[in-house]
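For reference, the structure discussed in these notes is given below.
Apart from one protein chain that is not included, each protein chain of the complex appears where it belongs.
We just call them A and B in the order they show up, numbering each chain from 1.
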Amino acid sequence: MTDALILGLSSGSACLATCGMVMFPYLMSGSSGVRRITIDLSVFLITRLIAYFILATLAWYFGQAFFSDPLIRNIVPGILYIVFAVMLVWYSIDKSRNPVCPAKIAKTVNNRRLVPVFLGIVNSFGFCPALFIILTKSATQGTIVQSYLAFLAFFIGSSLWFLPLPLAGKIRKREAIMTIGLLATGLAGIIFMIKGLTNLIGGIING
Amino acid sequence: MKKLKIIAGLVWAFLCLVLIIILFPGLTGFSASLSKAPFMKIHPRYSGGEVEKQIISEGCTLDVREPVFKGLNSDRKNGFVQLDWRGTVPDEIRDTVDYNLDGTPDFYVLVDTKTQKTEIKPFNSKVKNVGISTPTSYGWAVRINLTK
Partner (left out) sequence: MDNVLKNPGMKKSLGKSLLYTLPMFLITFMFMTGGRPDFSNPSSSLAILIAFMLVNVLYFLMHYTGKTDKYRVVLFIIFALTLSFTLIKNMVAVRNSMSFSQADILECKIPFCHLVIPMMILPAAFSKSIIFPGSILNGFANISSMVVLWSVATLVLGRGFCSWGCFYGGWDDGFSRMRKKPLVKNINEIWKWMPFAVLLMVALTAALSLVPTYCAWICPFKAVTEFEQVTSVESATKAGIFFSLFAGLVVVLPVMTKKRTQCSYLCPLGAVNSISNKITPFTIKIDKNACNECYKCVEVCPMFALSKENIKDGKVSIFCSKCGKCVDACSKNAIHYGIKGIPAGTMKNFSRNLFLFVSFLFMAIFSAGSIISTLQSLIKLIL
């Protein structure tokens, strides 16, 4: 689960770079102190976790249905890893990428208490290259527990970036940290590209 | 405040001068002190682990090391046990090894030192396969992959 954790840790920064600064005002709006912020953030993260477990379940069943053949099990995910990894690298360095987070849609939610839930759902299902990679990994796991563990590792890695969100205003050099995070995302993409190539070559040799 | 900053800067700069001057003559002493720090030991994944048992035979000693499962802060599912033959290594090494010291043999290892071909016959389901088998400056070393 090391690669899932690394993917979460590196891509969580890109997620935060696009969504964090939009989400934070919604999380903070109407708040009355540290307790409220902590509750909102916890609800947001729990919603993300539940959404990820749903995705892990769906991905694993999809994998069981379509990746039952050992040859396809290596080659197709190998190709998918490479494609999504290239997307991840491009995602991290593309200047023209639209940085607007789908979380802006939270403006339409009337009930203040539902905002963190809504943000958690939107953030989890905001399909980005990192999520595609973890879905691919999940689909290739031997058991559903392994699929859950992969998503859990990814969740833990990516969530660490959201934890300092309440202090965001106080952190200097925010831009530098975001740049480093985005570049790290690109490097994670390269790691998965190598993993994809290894799977692909292994599949071709064994096939 | 301005004077204080200047003095502090100068003091720190001169301290650095002293540090550099004493660094090289004191290197042996500083290194020896650092080597006593609790974290200054090689991870068993690289060192092979502590020697658990020695079997002495004619001209050759077999060191059976502790199985290594150590991870970052807890044990991992997969590990290995390292065997070192020291001294005059025969052309063919044949040994039955009990790595967990429970009195029952866990695997039989056969090494052809001329062709470097190494085979094992596991008697224990936790013994998996040969990881590394290589001549060394002291004789021969083999790592057998295990599961916990």
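Definition applied: a contact is a pair of C-beta atoms (placed from the backbone, for glycine too) under 8 Å apart; a residue touches a chain by one contact, two chains touch by 3 or more.
From a predicted model like this one, the values you see are computed outputs, not experimental measurements.
The missing chain, though absent from the view, touches A, B when the full complex is examined.
Listed residues A:L9, A:A59 or A:I82: the one in touch with the omitted chain is A:L9. As for the chain not pictured, it touches chain A at residues 2, 5-6, 9-10, 93, 176, 179-181, 183-184, 186-188, 191, 194, 201.
By the touch rule set out above, chain B reaches the unshown chain at residues 2, 5-10, 12-14, 16-17, 19-21, 23-24, 27-28, 30-32, 34-35, 38-48, 70-73, 82, 132, 134-138, 141, 143.
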